[in-house]
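Note that one protein chain is taken out, while the other chains of the complex remain in position.
Right after this comes chain A.
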Amino acid sequence: MEVKAEFLNVTVSRGSGDGVYQEAFQVPAYDNQTVLDVVSWIQQNVDPTLTYRFACRVGMCGSCAMMVNGQPRWTCRTHVKKVSTNQKLKIEPLRNLPVIKDLVADMDPFFGKWVEAEGVHHPTRTRYEPIEQIDPQDAARTTANEGIECINCAVCYAACDTVTNNADYLGPAALQRAWTVYNDVKDADKSAILDAVSGKGGCHSCHSIGSCTHYCPNELNPMQAIAGLKRATSKSFFKKGR
């Protein structure tokens, strides 16, 4: 007869740089338990120096993403049962980003590329003019809506092999943001966005592998957004010759 294990065998990546090592912990198993619960239990009961990030615990803030058994997950909404069948968990900081300490990745490159991709608002009006009326059924608005639930968790960025192999590549989150702003009826500088995503690390570096779409915890489709940017930039290439 099989005895139900009461403990999870958890391996956690500790340290940073050359001093990275794996530490094993035994954590009590519960029926309902998220990966973030496991990390918090270790920090509260075994080692208070364990460093990790979280804030909302309900999948809104995007700060708790980590690699769980080799795959990027939002840990506060990931049940242990869904990602581990043998009571084993391997928890590491997000892939494709420098590590600050333990489970905390340095998000600077990720957010830097967000700005580089020109995913910023270029207003059509000043604050002294009346607010523009937007038709919610408008085709561009509908396309923009598809990307607005992004919580900047960087799961897609960690999942992307093109990011791993090409340091210049802006990555799925930044490009999806650019596509969203590009489709925003209230955005006044669409050519600035197309220029920003047409450079060396722009949307054309994407190989359509699709890990971003596969792993996005909010079930967004960055791969489709990037395909949209490829179409828009190609059209403008034929029109303007660049």
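FYI, contacts are C-beta pairs under 8 Å (C-beta built on N, C-alpha and C of every residue); 3 or more make two chains touch, one makes a residue touch a chain; residues count from 1.
We adopt the following convention: contacts and distances are computed from a predicted model.
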Which of "Protein FixC", "Succinate dehydrogenase", "Mycofactocin maturase MftC" or "Oxidoreductase" is the UniProt protein name of the chain not shown?
-> "Succinate dehydrogenase"
Among A:Gln22, A:Gln44 or A:Asn165, choose the residue that contacts the chain missing from this document, as touch is defined above.
-> A:Asn165
Any idea which of A:Gly62, A:Gly171, A:Gly202 or A:Gly228 touches the chain not displayed?
-> A:Gly202
Selected from A:Phe7, A:Phe111 or A:Phe237 as touching the chain missing from the view | A:Phe237
In the whole complex, what residues of chain A lie against the chain that is missing from view?
-> 162, 165-166, 198-200, 202, 204-205, 230, 233-234, 237, 242
